[in-house]
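Excluded from the complex is one protein chain; the other protein chains are retained at their positions.
Up next, subunit A:
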């Protein structure tokens, strides 16, 4: 049957073009792939190829015609055995609506532009007896417990096996689980992260250790483009159960490339979860939850905390929910929101403030994404003031997000503008005195609170 050849769109943006030249004329036989015409678009001159075989019955626009809209009929293609009269028939019966581009409607319903509420169940479970262990021990125990529990879990990274971990987090794991499940890699973050993500797409559950999170930048494409987006791009078919963990934030005297916080980087990405433990209990409970989570989870540890001791539940089933903050200290005058090592700074500040008769509530976020906005907002409605405390840089940081949440959801309860305490907006210096000046300390938090109460 005769068919129309339409003015094609030859680029994602083309809406019209000029028919520069007919390469085939009426009466010419064409087969699929033959160039039939040349068209000038807004960008370039392109060739139009036939997609079916047949004979050109008639051309409908002249060479040199400009501004021909996409989908305008430009020629008639006759099938085998048809004569030129069939060309006129098909032109007459053509419906101008056929082949028109589909208009995509922009949703105007506000329900569509806002994310659904994330269900956040309070976890108040009392886990009973505790013992004092280091954060290092807590992380190790979490991995050992999950490696024992699930054969699909394995640990991969630089120096995780024979060396027992660059920071001794994986001590003893090679002995217990063997080199099939505790795997040393060459120094090749891009490669081994991609490999681990590929394995996770098949359903295995890798724990990828970055010697420090600074090196995760070598692999950031796989974390963001491969791990976080595949579930969505596959229409829900292919999840990526994987953990990326390692020390994050400032270390001591190691200079600008080894001292920085990536919380804001990873928290920005839909499809990722991000947790940042402070205490040993946080470390154990959150890492276990991260390993069991069917999604990619970033676990931001802190080198300076590795050796610190905290009470941690001894219950073998101990685990914490991702997405829930913890109120570490109750108060009534101001809310201090912090994560990772800054929880300690906030608690110190709260102690100083208490001496001055100011009661500060300290929230340990535990989870950066999803963020427990419910706990933050409830606290602000009680204290009427909020100061966020983070080690990372101020611009587009986690503090900016927290202050926005307070303004958007508790504006009428605020007695002072929300404030941020952050690391200074500069690369980390090496010199001891300068480094000390660059990082938040309790006094900065105390000053921020005093200013809020004074104003």
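A few comments on the model shown:
Basically, contacts are C-beta pairs under 8 Å (C-beta built on N, C-alpha and C of every residue); 3 or more make two chains touch, one makes a residue touch a chain; residues count from 1.
Convention: contacts and distances are computed from a predicted model.
Between the listed names "Pyruvate dehydrogenase E1 component subunit alpha", "CcoQ/FixQ family Cbb3-type cytochrome c oxidase assembly chaperone", "NADH-quinone oxidoreductase subunit C" or "ABC transporter permease", the UniProt record for the complex's undisplayed chain reads "Pyruvate dehydrogenase E1 component subunit alpha".
Summary of contacts with the chain left out: across A:185, A:212 or A:302, the touching residue is A:185.
Considering the full assembly, A:10 is the residue among A:10, A:299 or A:320 that touches the omitted chain. Within the set A:61, A:84 or A:195, the residue that contacts the chain not displayed is A:195.
Here one chain is not drawn; of A:131, A:234 or A:257, the residue touching it is A:234. On the side of subunit A, the interface with the absent chain consists of residues 6-12, 14, 32-33, 35, 43-49, 51-52, 70-71, 99-102, 104, 107, 109, 112, 115-116, 154, 180, 185-186, 188, 190-204, 221-222, 225-226, 230-239, 241, 270-271, 273, 292-295, 322, using the contact rule stated above.
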